[in-house]
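Let me give you the structure first, and then I'll get to my questions.
Excluded from the complex is one protein chain; the other protein chains are retained at their positions.
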Amino acid sequence: MIKAGIVGATGYTGSELLRLLVLHPEIEIHAVSSRSDAGRLVSEIFPNLRGYVDINFCEPSPEQLSGCDVIFFATPHGVAQAMMSDILSTGARVVDLSADFRIKDQTVWESWYQQPHNSPELIADAVYGLPEVHRDEICDAKILACPGCYPTAIQLGLIPLLEKGLISTQGLIADAKSGVSGAGRKASVPSLMAECADSFKAYGISGHRHRPEIEQGLTRAAGADVSLTFVPHLVPMIRGIEATLYAPLTGAGKAMGLEAIQAMFEQRYQNEPFVDVMPAGSLPETRSVKGSNICRLAIHQQTGSDMLIISSVIDNLVKGASGQAIQNMNLMFGFEETLGLNHVPLSP
Amino acid sequence: MIKAGIVGATGYTGSELLRLLVLHPEIEIHAVSSRSDAGRLVSEIFPNLRGYVDINFCEPSPEQLSGCDVIFFATPHGVAQAMMSDILSTGARVVDLSADFRIKDQTVWESWYQQPHNSPELIADAVYGLPEVHRDEICDAKILACPGCYPTAIQLGLIPLLEKGLISTQGLIADAKSGVSGAGRKASVPSLMAECADSFKAYGISGHRHRPEIEQGLTRAAGADVSLTFVPHLVPMIRGIEATLYAPLTGAGKAMGLEAIQAMFEQRYQNEPFVDVMPAGSLPETRSVKGSNICRLAIHQQTGSDMLIISSVIDNLVKGASGQAIQNMNLMFGFEETLGLNHVPLSP
Amino acid sequence: MIKAGIVGATGYTGSELLRLLVLHPEIEIHAVSSRSDAGRLVSEIFPNLRGYVDINFCEPSPEQLSGCDVIFFATPHGVAQAMMSDILSTGARVVDLSADFRIKDQTVWESWYQQPHNSPELIADAVYGLPEVHRDEICDAKILACPGCYPTAIQLGLIPLLEKGLISTQGLIADAKSGVSGAGRKASVPSLMAECADSFKAYGISGHRHRPEIEQGLTRAAGADVSLTFVPHLVPMIRGIEATLYAPLTGAGKAMGLEAIQAMFEQRYQNEPFVDVMPAGSLPETRSVKGSNICRLAIHQQTGSDMLIISSVIDNLVKGASGQAIQNMNLMFGFEETLGLNHVPLSP
Partner (left out) sequence: MIKAGIVGATGYTGSELLRLLVLHPEIEIHAVSSRSDAGRLVSEIFPNLRGYVDINFCEPSPEQLSGCDVIFFATPHGVAQAMMSDILSTGARVVDLSADFRIKDQTVWESWYQQPHNSPELIADAVYGLPEVHRDEICDAKILACPGCYPTAIQLGLIPLLEKGLISTQGLIADAKSGVSGAGRKASVPSLMAECADSFKAYGISGHRHRPEIEQGLTRAAGADVSLTFVPHLVPMIRGIEATLYAPLTGAGKAMGLEAIQAMFEQRYQNEPFVDVMPAGSLPETRSVKGSNICRLAIHQQTGSDMLIISSVIDNLVKGASGQAIQNMNLMFGFEETLGLNHVPLSP
């Protein structure tokens, strides 16, 4: 049994951490902070947690958060950077769900997030937490940078191909779609139901912050610079991400053929508890992973075309955020990797 | 004032024709057929038409449909082919909203629709009804093949570029998303609200019937064979299509630059009443065209990339079907092209 | 042709006024104000209006709004009260969509809206604008108080019964349900799509501001004090109100019987262009009035029960707000009552 704290628990990744942690057999919720709602009962803000959490939000200060074995940051970017040294000095290990420590190149981070990095000296120590790729490093991490939602769905779909040199490193396209919870739980006109229900749109077409994070991961897997066109879209649903990935096959990929590529995917992920390579011809639906930490993938090719198409679905709040954070925590603390994450997706 | 008939009026394109035609100043609804609901009052099936239409569905026979100046087919593929000769012999001109006469190559049609074509001798006479490209031919058409919903959104976004040789004819990608009304008004488990709401998925990833229709139109515009990867998706909304188009710029396109390409688009469509090239940086939403015959387009490019990105939105039931059918009819009968189509999109 | 101004045009009732007025043949949009967006192009905020409105938002000052024949207030309560004298002195007549002048009893208004009334001397002059009940007074109004959305749906369902003494004046229940556009276009966490989609709840159970307005209208129709239990609910849809009304039949009502009550309703509304008494047994759907100024009603009774049940549906933004405002304006200026309001409901 270890003690956990959450900074920024009034957002969706924070409340999702609570949903998952309250039934985790090795976790005691020790402190839950919220600048805006400090003093209020957690279950007053999140009635779905009535009967499961009986504590009040505290101020997000190192004092209030001391005594924790692990601290989760479920905050906008910038917050974890500012508090990181103080938190580490309490002895806690950190799982950061924000973007603060995901990008290894400080100048790239600063140019996309338009502010100076607050703890540049800690960037090198942070481990990027995609367990299917970096499991060994994760176990020893002090600062775990939990991947973004789009980057998770996209990297899991492309990395096996890049590792084997089956697709080009140039001309890759990720057309990704997210439910509205991805925009967070903050008052804003464009996220009103009357503004985004029964409609669909692309956003960030000219450039989105997740692109450098994805390219960094793909480049590492390929061992060569990868360039990606990434366009996110807003879907009138609450949870879920689907990414349709378009990858020109290399000579090696063409020679291999779709059937063998399917088999390669199945083998690559055969021991991964949270990646499901679906049978040939499958069409993954986001609802098939709703509420769970699972990523489902399907691989396709159109007649007469050398473009490989991968469809990848996750729950943006679970495998794309809080579930993956707990998967990482399990590895960091030596628990079974799936502990507390065995949820059958809710469907319909 | 001319007399109009609709074959297959219990589907969504049929009922949408009714919604638009009942207020069209030059149209009298003469006959509305439905095999399944013959004898019933139209407004009983479609309560939104109460007070606007006071006739009963008839059987879809040439006798019942005789006396019309124009007949709209709002039927599944195969029906218009089978009835076409008989309908033409009543003297009516035909606007066919189905796929029966869209594809010029009979063997291509037969291989995608998995059945022999029933009126191959009429294929050559049919005019493909995308007014922004084929206006002159449309005016004289006896058989007007109204474009599919995806083909409309995609062709309007790519044709200006292909006409000018600014993008490659190979490696084009159309990642398109449609509301559920695109699946039609027929009982089916996958289209139940409990099955498709709050979820998102790709479908037809390995190949979809609209691909050859789109390639045919793009090839004609380019004057060279165009190959396209086309993946449709299902969005949990009722109406609307968004297509995100990825097109590698040619040398000429790169030399031209984004700003000049934007200007070229604005010029190409400046006299088109139903195509709106939005200002640079815009993000078209499907709701901005809901209920209207408008297509809105935006053109983007990401830093350091030679991939042009176009986002194109239409209402699949209006510009993607029934509105475009009326636009074509207006041209065929010498009415003002916009007559009966002046609807402000319904938003929110 | 008269000149119209709108105060508070960045909300949903304001933008809906614009959607309807831009095609109204007797209206020229003269001034459109918005405190928050003054100076910006209207169509930049509302892309659905691109091509229809080419003016900028102005400041909501009497100077900017002068020269108008009619001013619509589409503002939160309190604003029309504060500006009313100044606006009237410009010579304009006013259609107020807010709650400021709906309630005749100043103390009742002040107790429900928790603030002193700013123009108590003008309350008596204001005419309550439910045309189906107060048509004559409306024609001469200087200040027209446009009814609330719930009050419209509920009064149209109950007033014919109260006028005839067929239902009790006590123990009436209105269980009403509204789409989320009823909450307005302002940033707020509870109205986020992630908070209210795929969920349903009652609100204001202990008391809602529309209750005294409804009771005032019912009391006037009955000629006796009417008391109502009114509970509103939030439906995960954009537009629409459904009110299920429960009314104990009086002796006279029981004696009359359901069939005759149906006939009485049909007669009461037979000349009303915007009230549709549906055939016996009908189940009104909100989508059957979407985008239109129509109210549809159905009357039911359960076996062995003396409770009359009425289901009433409107589009909250049209007959519940902006459409009704224009219907009133048409009456005030001697136009055909239906002018500019002939929209077939958008379905599906």
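Residue numbering begins at 1 within each chain, and the chains themselves are lettered A, B and C in the order written.
Quick note on the criterion: a contact is a pair of C-beta atoms (placed from the backbone, for glycine too) under 8 Å apart; a residue touches a chain by one contact, two chains touch by 3 or more.
Worth saying up front: this structure is predicted, and the values here are computed from it rather than measured.
Contacts of the undrawn chain with the visible chains, over the full complex, involve A, B, C.
Checked against the full complex, the one of C:G184, C:P236 or C:P273 touching the unshown chain is C:P236.
From the options B:S188, B:Q267 or B:T338, the residue with contact to the chain not on display is B:S188. Of the candidate positions A:H30, A:H117, A:R268 or A:K290, contact with the hidden chain is made by A:K290.
Among C:A187, C:I205 or C:A224, only C:I205 touches the chain that is left out of the view.
Touch with the chain that is not drawn comes from one residue among A:S181, A:Q216, A:T244 or A:Q262, which is A:S181. Which of B:C196, B:A221 or B:V344 touches the hidden chain is settled by the complete complex: it is B:C196. Contact between subunit A and the unshown chain involves residues 12, 15, 19, 22-23, 46-52, 181, 185, 197-198, 238-239, 276, 278, 282, 284-285, 287-292, 294, 296, 342, 344-348. As for the chain not pictured, it touches subunit C at residues 171, 173, 175, 177, 179, 194-195, 197-203, 205-207, 211, 227, 229-231, 233, 235-240, 242, 244, 246, 248, 281, 283-287, 290, 298, 300-305, 307, 309, 311, 313, 348. Mapped onto subunit B, the footprint of the missing chain covers residues 12, 179-181, 183, 185-189, 191-198, 236-238.
Just so we're on the same page, only the chains that are shown with their structure count from here on.
A straight line joining the Cα centres of subunit A and subunit C is 45 Å long. We define each chain's centre as the mean of its Cα atoms; on that basis subunit A and subunit B are separated by 38 Å. Chain centres here are Cα averages; for subunit B and subunit C they lie 37 Å apart. For subunit A, the set of residues touching two or more other chains reads 179, 194-195, 197-198, 236-238.
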